[in-house]
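Yeah, one chain of the complex is gone here, protein chain that is, but the others are all in their spots.
Up next is subunit A:
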Amino acid sequence: MSQGRTLTFNIFRFDPQQPGDKPKMVSYQLDETPGMTVFIALNRLREEQDSSLQFDFVCRAGICGSCAMVINGMPTLACRTLTSKFSDATITLMPLPGFELIGDLSVNTGKFMREIAERLKLWLHPRGDGQDIHVLEAPMDPEEAARLYELERCVECGVCVSACATKQMRETFVGAVGLMKIARFELDSRDARSVDDFYHVIGNQDGVFGCMTLLGCQDNCPKDLPHMQQIAYLRRKMSATLVSC
């Protein structure tokens, strides 16, 4: 029973906009309430103890991916992490590594996601020269739609990027989110790009062949996306294509 505990939060504090500020860990105490998530705790800390505490949130329901941070060494979403799962009542919060720090626990994942989308061309390239908006769209096979939906569940929280030591070591590596999104368009029958075209952007050391299978993406993804299977699929398919050419 977690009710009645006093939780200790050790939180990374640093504001790059504040001249002379230095990174530090600051401790806060808070009484635990039933069903408390780390997100709820952070809001209470900001309302009751320190209004300067910076962290991101939008949906509070694990949909927007904004509140991702490192909680006791695990990169995950604060809104989906119950404080009761930590038996020792001490919770350490760090910002996601590998992103531009906005302040405290807030990082700029949006900038990263936009750059990776532009670099890998992560949008649908429709078949045909002209698109007539008055013509009904061709129906999609329900099984294909289900497969696409499975990969489309990515909320771009950035957890897979932070959990990947390969990405931390190699700035140019596209990471699991890039590979997952490429796999999504590769499966889409409406997309005009061929296998070779997809592989042109990720068939190298910065793409699928740069992945060292550390599986931080697979083990930490808050949406349980099948990163391991998708990367293995891309690796096999691309390897077969490129070796034979």
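Methods note: contacts are C-beta pairs under 8 Å (C-beta built on N, C-alpha and C of every residue); 3 or more make two chains touch, one makes a residue touch a chain; residues count from 1.
By our rule, contacts and distances are computed from a predicted model.
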Undepicted complex member, UniProt protein name, chosen from "Fumarate reductase cytochrome b subunit", "Ribose ABC transporter", "Fe-S cluster assembly ATPase SufC" or "PTS system IIB component (L-Asc family)": "Fumarate reductase cytochrome b subunit"
Touching the absent chain when the full complex is considered, from A:S27, A:T90 or A:S194: A:S194
Sole contact to the chain not displayed, among A:A89, A:L187 or A:L215: A:L215
Residue among A:Q54, A:S84 or A:Q168 touching the omitted chain: A:Q168
Hidden-chain contact residue, picked from the options A:I11, A:A68 or A:M94: A:M94
On subunit A, residues whose C-beta touches the chain left out of the figure: 70, 72-75, 94, 97, 118, 121, 123, 125, 162-163, 165, 168-170, 192-194, 196-197, 199-200, 203-205, 207, 209, 211-216, 219-220, 228-229, 232-233, 235-236, 238-239, 241-243, 245
